[in-house]
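A protein chain is absent from this complex, but the other protein chains hold their places.
Chain nomenclature is as follows: A, B, C, D and E, assigned in order of appearance, with residue numbering initiated at 1 for each chain independently.
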Amino acid sequence: MAMLHTVNKSPYQCNTLESCLNHTQEGDVVLLIEDGVYAAAKGGRAADALAAAKGVKICALSADVKARGLDGRIIDGVEIVDYAGFVDLVTETDKTQAWL
Amino acid sequence: MAMLHTVNKSPYQCNTLESCLNHTQEGDVVLLIEDGVYAAAKGGRAADALAAAKGVKICALSADVKARGLDGRIIDGVEIVDYAGFVDLVTETDKTQAWL
Amino acid sequence: MSDVKKFLYVNRKAPHGTIYALESLEVVLIGAAFEQDVALAFLDDGVFQLLKGWDTSELGSKNFQPAYTALGDYDIQKVYVERESLEERGLSEDDLLEMVYEDEDDDWAEKSSIRIVSREELAKIMQDSDVVLSF
Amino acid sequence: MSDVKKFLYVNRKAPHGTIYALESLEVVLIGAAFEQDVALAFLDDGVFQLLKGWDTSELGSKNFQPAYTALGDYDIQKVYVERESLEERGLSEDDLLEMVYEDEDDDWAEKSSIRIVSREELAKIMQDSDVVLSF
Amino acid sequence: MKLGIVVLEGPYQHEAADTAYNFAVAALEKGHEVFRVFFYHDGVNNATRLMVPPQDDRHIQQRWSELAEKHNLDLVVCVAAAQRRGILDEDEQGRHGKDANNIAPGFRISGLGQLIEAGIQCDRLVFFGD
Partner (left out) sequence: MKLGIVVLEGPYQHEAADTAYNFAVAALEKGHEVFRVFFYHDGVNNATRLMVPPQDDRHIQQRWSELAEKHNLDLVVCVAAAQRRGILDEDEQGRHGKDANNIAPGFRISGLGQLIEAGIQCDRLVFFGD
């Protein structure tokens, strides 16, 4: 019973990612979209919190990564997926929760 | 040369108030409006940060305080002002900066 | 699969600042007619939606707080409120609206719909739901 | 009071997530024609507006980053970027767009418009301005 | 699979309107059924045919309308949210005595029950908002 969580806010501005990670279960997937992708940028303070997340798979949406100039700047362990991959994540998990 | 700063985000969700307080100068006024008024609620974690702000006057907009059920729950040292008071703060200071 | 799904409405935003709280409530009221298994979750700033004593007259907008208390009439019986979110905001159950429903299995006794749950419990409730509606 | 006011555009939001960055830039471009003293400030997530290398093709929206580099042609010479905001995000000046203007007092030499300033300096710049436009 | 999509933010103002569209396109390309796209909150503003974006930018309403035509999509605009924000079809125009309407082809106005129904019928319901 895995769940897909989407997070669309910058972790530097909002606590959305933090709250999401506090409610994930082992086997869940967190997909960073829109301004949420900044969490996975190398060298940033937020990247540490993300790297510390245990038992969940972290993905980031390529369209948003590229739009923001973060191509090549994403930390190891975060999988870049395109929109087709986003759709796959939705269908491969049992349900989706948007952390708005 | 005092400045009025308006803050309209909840400190529990966003870092807006923190960023504002990092940029105020002695004699400035910070007016909490909309969801910003939650910062001044008694007993909340955010109230401590607010109470620690030095050299600035903190106000909260009564319409927003009342709408949220915070009447009587605002910490000491925060002045409640109505919209007329908001206008006075704008005209008594030299300029206004909205922390959006 | 049964025809009844578990709907969970997740409310994480403060009221008034944006329309999310109000328009979420409107979905709940409509959705109640669909005979699904409905639960509401309030966490983060969403717990402020249940803080009692709103007076919106000076703000000039509609006070929709009474609609929360009416949820029991729509047979909404499960209102989960996260303890950690309350504590962080200096709130306890006494600060919240009274929300009750009549339990048909217990001679229609009036019972509180509000269930204070830990973060861990709420995470499980999210997992156990079939459809998560986020506002 | 002189006819020239000090306009400060304060940018605190990341690009793309909302329209604030783009529509702020559109004001700056129009405002440049008004012969006021114009400065731009980037702090908090606003510094991400200047992170180079945008490619919006997959997203499908317009890439408006070239307009930032064109600001020099509009005689915008003062672009303040907060050091603390950069550091927190693991960024340095090398990661930012090149933004230049031609200095008419120095034989039209091409100079960088970007000035990395401390939080304290930026607070002073805010105080010294006449009109703060927040986006 | 049968997917439902919910859009809570308006065009251009918030990226959610783009993400939802791009997600819908990708889902259709992968052969999934998009059972319904439900526009709520400011999402209803995606449905106005009066928008005129700059020529070098995307036309958010038009691409929804075209996608709907191509794939026979059900684009539903919540009536209560639409009324508040001034999105009307001819029926609504008449009912409220207004002198114009602005809904675009391919969108229809209906009640919140359509959102609940999508939750019941769809294998997955995905929200895009602020």
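Some observations on this one:
In this text, a residue touches a chain if its C-beta (ideal position, glycine included) is under 8 Å from a C-beta of that chain, and two chains touch if they have at least 3 such contacts.
All figures in this text were calculated on a predicted structure; none of them were measured in a lab.
Of the chains on view, those touched by the hidden chain across the whole complex are B, C, D, E. Screening E:E15, E:D42, E:D74 or E:E117 for touch with the missing chain picks out E:D42. Touching the omitted chain from chain D are residues 5, 7, 18-20, 23, 26-27, 30-31, 33-34, 36, 131-135. Residues of chain B in touch with the missing chain: 6, 8, 33-35, 61, 63-64, 82-84, 86-88, 90-91, 95-96, 98, 100. Across the interface with the omitted chain, chain C contributes residues 16-19, 59-62.
Throughout what follows, only the chains that are shown with their structure count from here on.
Chains that count as touching both chain B and chain D, per the definition above, are A.
A centroid comparison over C-alpha atoms places D as the chain most distant from chain C. Averaged C-alpha coordinates put the centre of chain C at 27 Å from the centre of chain E. Centroids built from CA atoms put chain D at 43 Å from chain C. Within chain E, residues 8, 15, 22, 125, 127, 129-130 each touch two or more of the remaining chains.
The set of chain D residues that touch two or more partner chains comprises 13, 16-17, 44, 59-61.
Here the touching chains pair up as A-B, A-C, A-D, A-E, B-C, B-D, C-E, D-E.
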